Structure formats: structure tokens, C-alpha cells
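Shown here: the complex without one of its protein chains, the others still in place.
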Amino acid sequence: MNILEIKDLTKAFGGVVAVSDLNLSIREGIIFGVVGPNGAGKTTLINVITGVEKITKGSIFFKGSDIGKLPTFKRSLEGITRTFQIPQCFTGLTVFENILIPLLLRLPKQEAQLEAARIAERMFLKDDLNKQAQMLSVGRLKLLELAKAYATSPRLLLVDEPMGGVSLDMMDSLINLIKSLRDEGITILLVEHVMKVVVALADELVVLNFGKQIALGAPQEVMKRKEVIEAYLGDEYA
Amino acid sequence: MQNRSVKPIVILFVCLVVLSFMPFIIDPGSYKYLYNIFFIVNVTVLLATSWNILGGFAGQISFGHAGFVGIGAYTVALLHYHLQWSPWLALPLAGVVTLLAAVIIGSIAFKLRGPYFALSTLALAEVTKLIAEGWRSFTQGTQGVVVSPGPLLSIPSGGALYFVVSLWLAGFGILCALLIKLSKTSYFFLAVGENEDAALSLGINSKKYKLIALYISSFLAGITGGVLSVHTGFIDPSSGFDMVHTVEPIFLTMVGGIGTVLGPVIGTVLLVPVGEVFRSHFPTAHLLLYGIVLVVFARFIPKGIMGLFRKKKI
Partner (left out) sequence: MITSIIINGILIGLIYALLAIGLTVIFGVMRIINMFHGEAVMLGMYAAFVLFDKFGISPYISVFLTAPIFFVLGSIIYKFLIDPIPAREREITSLIITLGISFIFATSAMYIWSADYRTVTLPFSQDVMVFIKTRIGYPALISSCMSAVMIVGFYLFMSKTYMGRAIRATELDKDTASVMGVNVKWISIATFGIGVVLAAMAGGILSPIFYIYPFVGSNFVIKAFTIVVLGGMGSVTGALVGGIILGVAEALASTFLEYSMKDIMAFILFLGILLFKPSGILGGRTRL
């Protein structure tokens, strides 16, 4: 069963086409990797799926229903949540409050507080619970970013560059964490440019270049294709 | 949990009841000037609290509270002038009419994010003032409107009555702020004020919460205007839409502690009496003082007096 279907999706900014006639089907319960060089339209894809940007042409179906016109917050309530490449936390609030806020929208206050503590523990943020978010390191902010998104109980989680600016140790725990989220049944769309990470994590991979799909399939196999190597390294290496 | 939310409300109520006995202890007849200051303090608490709910709780800076106050003041005055309503009876309507204006401005200003809201509220304040000046057949223009409040429930109008009414209105404002602060809504306000993109991505309908904050705030500011026009007994465009009603609540909230329930109260109780004395000796110098203190606090003590004492909210 496909959790997300994208049909003939085009997103243009004025004359610049960021995503062009894209067709994607994402099976439920997998990690779906999206890679491509800078400007390939990866973040735009996330913005369009979450409704931050309006679709120019085409449609998006989530669990079978057309969500192309829903505002961002409704999509989140339906089960589509994202993380941001540059963490967008409530920097003046504590880690606990950051995780609590999405839970309060969905649960009674007391349950939400218990759940927030549980999520913090699960996301290795237990020691930072009462710290202000602005005091956290980049790596910890990335964790908080994931924790907040996880607290919305998403069915589809769009993760934008989780490894950017993260130390190597932290990278391993993030990889395990993202895997465990998938094993819990959350479908994950992962945008990441650290190839090692994508190949380790993704069950299926799409490569974008200039907003177009140039390859789709199992990660190991896709990365060997001529057009993918060309897109990344230029013609002379192909 | 329940206890924790009830306690501050009980304390507020007890304070209000105790303060209501003030006229029996200090005679309003012989201390007219003092009661005048009491009244101004109460009304300003209400106005600053109103601004803080929008600017402090929800992070939407209003530069238009003078407009809300003016609309409230003119609602009472014009209902009295054209339809001979008792100003007391018109008081709740001052809030309602102001809220209607806020519905219009909110639907325009919140289409966009960023500084547009602050600018739109400023525009609202100026437009309403120009209308009050220009629509002479309805508002009497710059000539102004006289309001003569009769007795309220057979209590003669005077220092004691104004004190008690304004005290309970201020209490009502604080209660509103307290109820928000104790509810889940305060977290959504905070989230929207802190980072709207993040709030949206987590499922928070940011526009809804901004509008709620605006509606509550404008209602309270409209009531402030209404009770001011009852007390002054006269309203004209320059007094009703005085820029001071925009700047004073910002100033007092910043000094007391933005985003806290007690901040605007502390700021007002500490500074308005000083300001009043200052004003009577050096007219308009208080504006200079406001400007300097505002800059100093915003720049160096952004959490205000409340931030110096406590870490936690309320």
C-alpha cells in the first residue's frame, strides 16, 4: 500500500522550475531516500508535500485522499510532519516545552506531560529536559527537531538533512534512531546529501537533478547508474 | 494540578474584594487627586494587560491600541449622544464594537506574516482617528462629545464608584490573562510567537491563535476606552485616539515583564503614579522618559522586572 502518491507534480518559482513533472509512489513503512545535487529540488519537494509552498501543477495523495489544497497545519494533523534543515525550535522555551507543545494539541495535559518525558528519553534528550533550546549544540538541536516531529505521531515523516553539522558519533545514533522510527511503522522521506547515510538507511531511493527524476530503485543499484554519476560529478567521470 | 490553577484565581479574587473596601478606609471625597490616580492605575492595568495578551503571550506587536481605545471610547460616547444610552450600559458594547473592528483588521493583517501586523494596527488607529475628525455629522468632529454618566444601580457617580468599577475591570483583564496562561492555549500562543513555521509544521493553526489573542486584546482595550470616556465625561479625537494609549501599554509591559501575567500590573503600579506626578509638573516630559526607559529596557533588560526575580511564568 502506498502512503504517498505524487502525480505530475510541478513547482515553479516565476520562471525557475524547481520540481518538474515528478511522479513518485512511496510505500508505507519504508525509508524513502531523496538525493541530488544542490538545487535539485529536494527541499522544495518537502515544502510542497507539507503545503509550505503551493503546487503549480499536479496532485498529491496521502493515504488515498488528495491533500494538495490543505494548509500545512492540517496536513500535520493528518499525519505528515517534517523536520527542518536548519532546526526550527522554539528557542526561548525549554526542551521539555518544545516536545510538549505538539502533544498538547493531541492529548490531555497530564498525558501529554508524561508522553513528552517519554519521548525525551527515547530521543536521548533526557539530560537536557529543562535547558532552553537555544543552549543546545547543533547535534542536540537536530535531535530535538526529530523529537518535536515525532511528538505529532506522524504517519509520514519528512526529514530534511538530519546529518548537516552533526559529529560522527552523533551521526551513528541518529542513523539508528531513524531506523527505529521506521521499525515503529513510520514512513520516512529522507533528504540527505551524506551518501553513506542515505545508502545505509534508505530502502528505496530517488535521484533528482534540476527538479527531474533521473533514477529510482534500490540505493546500491541506483548509485551505480551512469546518469546518477554524471549528475553528481559531471560528464567526464561517467 | 487542579489546585495549582485555582489558587492564583482565588488570590486575585481576594485581592479585588479587599481592595474594594478602600473607599471606606480612605475617603474619596477628601482625596480626589489620589482616587484619580487610583482610577488611572486600574484602567492602565487593564490596557497594558490587553496589550500583553497580544504582544507578550502571542508575540504579535500592536501599534494600534490607541485605535482600539478610541473606538471603545466613541462607542460609549455616541450611544449616549445619539440614542441617550446610559454610558454604563454601553460599556460592554464598547468592547464588542472594538472587537468587530479587530475582526476586520485581523482578516487583512494576518494574511501576511512579519511586521505587517504592527503596521496594519498603526494604520487602523490613524484611519479611525481621521474618521472621528472628519465625519462631523456623526462624531461632532474635533468639537468632541460630552458624556454625562448617571448613577450606576443607584450608586452616585464619583470617586468611589469609578474606583470600584475600574478595579474590577482591571481584575477581569487579569483574570483573562490568567485563564489563558493556565490553559493549553498559552503554549500555542508561545509557539506561534516564537516560530510560526515550526508551529505550523507541528499542526498548530497559527492564524486561529493570533486571531484569538487579537480578539481578546481588542475587547479589553475597547472596554478601557469606554470606561475612560465615562470617567472623563468628554471625548474628542485627540484624547480618544491619543498615541499614549499605544505607547504606554508597551512601555509598562516591557518594564514589568513582557509575556507574564503580573508584568503589566507591576509595571503600571510602579510607574503610572510616578508618571502622573511627573506629568503634572513637566507636561510631555513623561514621553521623553517613556522613550528612554523603553529603549533601555528593550535593549538591556528585555525580560523586565519580572525577569529579575523569577524564572517561571505567571
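A few comments on the model shown:
As written, the chain order gives the labels A and B, with residue 1 at the start of each chain.
One rule holds for everything that comes next: contacts are C-beta pairs under 8 Å (C-beta built on N, C-alpha and C of every residue); 3 or more make two chains touch, one makes a residue touch a chain.
All of these numbers come straight from a predicted model, not from anything done at the bench.
Only one of B:L78, B:I250, B:L271 or B:I305 touches the chain withheld from this view, namely B:I250. Residue-level contact of chain A with the missing chain is found at 14, 91-92, 134. Counting over the whole complex, chain B has residues 55, 59, 61, 63, 108-109, 111-112, 114-116, 118-120, 122-123, 126-127, 130-131, 133-134, 194, 243, 247, 250-251, 254, 284-285, 287-288, 290-295, 298-299, 302 touching the chain that is not drawn.
Assume only the chains that are shown with their structure count from here on.
For chain B in complex with chain A, the residues that touch the partner chain are 1, 184, 187-188, 190-191, 194-195, 197-206. By the touch criterion stated above, chain A contacts chain B in their complex at residues 50, 52, 71-74, 76-77, 81-82, 84, 88-93, 97, 100-102, 104-106, 109-110, 148-149, 151-152.
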